[in-house]
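Omission of a single protein chain aside, the complex is shown with its protein chains in their original locations.
So, chain A:
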Amino acid sequence: MGRLNLLEPAARRLPAGLKLLLLAVASIALFRLDGLAPLAAAVAAVLLLAAVTGSLGAVRQLRPLLTVIVLSFAAHALLGDWRLGLAVCLRIAALVTLAGIVSALTPLSDMLAALDRGMSPLRRLGVPTRPVAVAIAMTLRFAPLLAERWRALGDSWRTRSPRRPHWRLLTPFVIGAMDDADRAADALHARGGFVEKRP
């Protein structure tokens, strides 16, 4: 059997902005689409797209939604219109998978660059956008560090107490994060604050 993901390199190279625009247009179209057959065709088309771009993993995004999807189908079935229920499920599946495909094919760095370009009109108006970029970069850097600190706090709780750690750990956790923020602010200040890069 031949490999299906022939279009993956091309899809990855496509500019992030274009992919986001296509996703927006397709999402609006999916919201306006009605009827079982057209929506089933849409799901088939999205799955085919996922296969040829090597991003079938995007289907996994549906798993956490399973409860809500099943509940909404059941609600419609109970109200006497299972066809509408199935149509709704198909639409959600298509929407979520399609968005997942775009995310899978666009690296974070491309998304950040697209965000920066999207904010460029603000820059021209004199609104500083550098703080937004810095805040996003800091969040990405600190999230795993703070998760690690949460584990460390849990460990030190367990060495001192026979009880399991619980929500009381949140207080030192939040205080620690706020102290980190003060140190990071000093570091930002020492590096000149938010000087806009001039080309």
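What we mean here is this: a residue touches a chain if its C-beta (ideal position, glycine included) is under 8 Å from a C-beta of that chain, and two chains touch if they have at least 3 such contacts; residues count from 1.
Just so it is clear, contacts and distances are computed from a predicted model.
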item	value
Chain left out of the displayed complex - its UniProt protein name, from "Cytochrome bc1 complex Rieske iron-sulfur subunit", "Chromosome partitioning protein ParB", "Biotin transporter" or "Transcriptional regulator"	"Biotin transporter"
Given A:6, A:21, A:127 or A:185, the one touching the chain that is not displayed	A:185
Residues of chain A in contact with the chain not shown	20, 23, 27, 58, 61, 64-65, 68-69, 71-72, 75-76, 79, 84, 88, 92, 95-100, 102-104, 106-108, 111-112, 115, 131-132, 134-136, 138-147, 149-151, 163-167, 169-171, 173-175, 177-182, 184-186, 188-189, 193-194
